[in-house]
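One chain of protein is taken out of this complex; the other chains stay put.
Labels run A, B and C following the written order; every chain starts at residue 1.
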Amino acid sequence: MKPREKATTQQPVYRVALLGTKFMGKAHSQAYRNVNMYFSDAPKVEQAVICGRSPEETEQAREAFGWQEASTDWKAVVARDDIDIVDVSTPGNMHCEMVLAAAEAGKQIVCEKPLANTLQEAERMVAAVESAGVRHLLMHNYRRVPAVALAKRMVDDGRIGKIYHFRARYLQDWALSPGLELVWRFDAKLAGSGALGDLGAHVIDLGRYLCGEVAELAATSETFIKQRPVEAGSSEMADVTVDDAAALCVRFANGAIGTIEASRFAPGRKNHNTFEINGSKGSLTFDLENLNNLKFYSVDDQPDTQGFHEIIACSLGKHPYADNWWFDGHLLGYEHSFTHMIYDWLRALAAGGSTHPDFHDGLRNQRILDAAARASQSRSWEVVG
Amino acid sequence: MKPREKATTQQPVYRVALLGTKFMGKAHSQAYRNVNMYFSDAPKVEQAVICGRSPEETEQAREAFGWQEASTDWKAVVARDDIDIVDVSTPGNMHCEMVLAAAEAGKQIVCEKPLANTLQEAERMVAAVESAGVRHLLMHNYRRVPAVALAKRMVDDGRIGKIYHFRARYLQDWALSPGLELVWRFDAKLAGSGALGDLGAHVIDLGRYLCGEVAELAATSETFIKQRPVEAGSSEMADVTVDDAAALCVRFANGAIGTIEASRFAPGRKNHNTFEINGSKGSLTFDLENLNNLKFYSVDDQPDTQGFHEIIACSLGKHPYADNWWFDGHLLGYEHSFTHMIYDWLRALAAGGSTHPDFHDGLRNQRILDAAARASQSRSWEVVG
Amino acid sequence: MKPREKATTQQPVYRVALLGTKFMGKAHSQAYRNVNMYFSDAPKVEQAVICGRSPEETEQAREAFGWQEASTDWKAVVARDDIDIVDVSTPGNMHCEMVLAAAEAGKQIVCEKPLANTLQEAERMVAAVESAGVRHLLMHNYRRVPAVALAKRMVDDGRIGKIYHFRARYLQDWALSPGLELVWRFDAKLAGSGALGDLGAHVIDLGRYLCGEVAELAATSETFIKQRPVEAGSSEMADVTVDDAAALCVRFANGAIGTIEASRFAPGRKNHNTFEINGSKGSLTFDLENLNNLKFYSVDDQPDTQGFHEIIACSLGKHPYADNWWFDGHLLGYEHSFTHMIYDWLRALAAGGSTHPDFHDGLRNQRILDAAARASQSRSWEVVG
Partner (left out) sequence: MKPREKATTQQPVYRVALLGTKFMGKAHSQAYRNVNMYFSDAPKVEQAVICGRSPEETEQAREAFGWQEASTDWKAVVARDDIDIVDVSTPGNMHCEMVLAAAEAGKQIVCEKPLANTLQEAERMVAAVESAGVRHLLMHNYRRVPAVALAKRMVDDGRIGKIYHFRARYLQDWALSPGLELVWRFDAKLAGSGALGDLGAHVIDLGRYLCGEVAELAATSETFIKQRPVEAGSSEMADVTVDDAAALCVRFANGAIGTIEASRFAPGRKNHNTFEINGSKGSLTFDLENLNNLKFYSVDDQPDTQGFHEIIACSLGKHPYADNWWFDGHLLGYEHSFTHMIYDWLRALAAGGSTHPDFHDGLRNQRILDAAARASQSRSWEVVG
């Protein structure tokens, strides 16, 4: 089926069906809910239908998040003629089936990361959207944190020069307690992988975004707590089948080298997605725990005042997306990155194009994760496929 | 007229009329728009009418911000029976008239800070709401930044002990350029005062919130650029009739001493609303440019690991408002403070009460600003009235 | 008596007599001990005699600090012909008598801050050194922290532009415990004043150094703990006769306004001597607890990368004094500021001149402290005499 064509003689209205009602359903909902409030040049979007498994929870989500309809039959919704965009915000093990159905129905598709739990699924999904000729967006939302978008602009403008290093880590600490039960994120069948796929995928995406393709890597991973209670308070234990942490050495196609780490066992690190780029003309550092800031060192500054600039990346007229929100130094938060992503996506759709990151980005990310998993086993450097 | 009674047998729905379509109208709008999405226990709110002066701009604001109706006749709207809450988000010189009308109509009233441009107006407004028996909220939104609310909880819990010092400053830099024209904020007739009333009022509110009443003060202020172009690019100049910066020494009723500064002439300080509290048991520091963080030093920590704790004040189960948003360390931004304020206000209304800061807080704040203005003139310490 | 003339045909050797064996005696000793090791162009200095009251302690200090002789008769030492420089590192209540004797003997004089405990003494001391025609140095050592010296260079170069604000505070926390006995620093007879004279004098000196003269001020001070045990563990109490903290509003001769605070009651602040300067072209901030750093914001930076530069002020070829120590980023500490001061002083002496801060600086500082004490009493702004 062909994607539903938007008349270009009047401003299009995009009607969205959202699959998923939990954390990511909420995050994506607020983006659709707010994008037209803040971005006057964004195409109009309608929150048409939200789909979930439980009728009660889906209805609650509908009302709270502002969707017109609730449904427990996502397949029927995806097939509806009055839907333009299907947004897949379910856990990774559902992505493939849903995306295939949406592509089959000719919808434009938004998919939460990771694209899929396996490389094979990711390949099928890319083939499907390509064959259907639909647009596709992968929600690596951190690319649209203004400070990260500013970093990208600076790299592209040559202000960092030739890149020598990319080092990044994404650390959290929620898994520290041995008493924490075996939630789905500890189960390879549901989650695909552990810290590597959950957290590492984000910093790998940022690495690709800012430094280009990863060529090869070495890796190791570890499961520090090998068994957990099957449920909270239970004395029955089950195996943790994913990694708690992973560490990579990477070489980029452009010659840069670096390290990447992901861990759920870093006390005090709540959402510590941080990177540093060193190039021939300067350096950049970012930390999601202080997400409005970007630090920049320039070799071109006057010698005696060289030092990392602490940029508060929300000044009007200066920084990405800033003009649409508040005044200088009035900080943005986590969810704004989703709003920015949907804004860019809607504008791209209306212009007849698409935007990055798309499913190709997701597939390449998956190949890197796959190489990391292989490298952990082979104990050798692996070339990214 | 009596305030419109809410039936208590079912969940009340509060219908709001918002007066003001600009920056603050937008900030308050998003609070009403989003409070029911994130706070499932908040009473329901309806964005009934938005009022402005220009029909076109008001209609644009209506559509963008999600109000049901637009109107250019605020007086008629305030008098309507189907309105429960009147929100006054216009410039300070309009507050008094609007609040008086809303009180007369028996509405619950939200007012953007400052309460009024003069002490006399503020007194009339307090008298009016008291006499009408309506509830009133003053939007000193920074009290509801989670890190600030955490600071308040800690002070109240005695974790800081007896307070010795409160030092605060609110610094910005937008007025630096002599070429900047005489916008309304430089005109005493419209703005009441300059940095002191605009920025100083915020830190004074935080001082009262966290440390109690200011007893007496000394002050100075300065207008660094005494004339500005009447409009952008013009060579015709007009006098700046407000202060560019002010500095105060203060003594609190509880014996604490400190300093307060407000300035629009601090390069690099975009929205630097910062305070430090020193007490017998510990210290707290906060900076709005890093608003998810609170720093805390405890004299009770183990001696060799004493040091300021860098608290990321958005962990679930630990920090104010955090449970209603995202996960640990997923940062909030500027506008969330408004949402929190409206949440607390709606809950208080539904419970038949009110919440702070209210107009009494606004009046006391105004008395402090007034004492500061007097002290600048008298060159003596002034007792706060 | 005339100052001992140095032959100019050969490199002079300055022989020093140090009065004082405690903390400041140690700090000054290390400066004389090390200046010729690191600064190859410094005139040679000889640690001739150290003077103290206790023969045992003085001998111990002699051996540890590397002095040739120990003496308990400072008057005899000051009169000796083979002494060029007398360094007064005793408590403030001894300064006047010792300086007068040294001036009488025609010695070049170094004096630890404060110059004196009273304004009257300070005036006598300035008169004495002027009349004797000797050189004089006041050890406000923080001027010679490299980051502070860099700040001064930047101000002098016009890189900050016209100064609008100077705000500073010097906070410590050692006096917090009510059980701490009445050490000499709590006794006005010995210490002159409390936090104001001890800590405030330092930031006042930095204010004068960086922003020029203070014209007028308002002030308040407080003694939070009014009685303390006469000695450790005693139940006998005595009055604290100095301030625990002081807060000032100041106006500088150049039109800048600001605040100054000094306190010993700020938990977590160990040696928090910090200032911020805002000018028409940029801002500077410094904190002695991170003394190798200076932060600088420039309005001339490219708009989207403006932000405070975190300068590590110890890079060779770039920063004051750096070439004489180690490599880039190899940090210096507290005592190095004394070494730098003595280096500058020795070079100035050899060139037939002197350097700042001298006793005139000390006297002006004292006049500001005196005005602050008066202002605390008068509850009015006071003009600095």
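By our rule, contacts are C-beta pairs under 8 Å (C-beta built on N, C-alpha and C of every residue); 3 or more make two chains touch, one makes a residue touch a chain.
Please read all numbers here as calculations on a predicted model, not as lab measurements.
Of the listed positions A:34, A:117 or A:278, the one in contact with the omitted chain in the full complex is A:278.
Among the residues C:89, C:298 or C:315, only C:315 touches the chain that is left out of the figure.
One of B:14, B:296, B:343 or B:381 touches the chain omitted from the figure, and that residue is B:296. Listed residues A:76, A:257 or A:351: the one in touch with the omitted chain is A:257. By the touch criterion stated above, the residues of subunit A touching the omitted chain are 164-165, 167, 169, 171, 173, 176, 218-222, 224, 244-245, 247-251, 255, 257-259, 261, 263, 265-269, 276, 278-283, 297-299, 306-308, 379-381. The chain not shown here touches subunit C at positions 23, 27, 29-30, 33-34, 36-37, 40, 60, 64-66, 172, 174, 269-272, 288-293, 312, 314-315, 325-336.
The missing chain lies against subunit B, touching residues 150, 153-154, 159, 295-296, 298, 301, 303-312, 315, 317-319.
In this section, only the chains that are shown with their structure count from here on.
Between subunit A and subunit B the centroid-to-centroid distance comes to 35 Å (mean Cα coordinates, whole Å). Averaging C-alpha coordinates per chain places the centre of subunit A 54 Å away from that of subunit C. Here the spacing of subunit B and subunit C, counted between their Cα centres, is 42 Å.
For subunit C, residues that reach two or more other chains under the stated contact definition are 298, 306-308.
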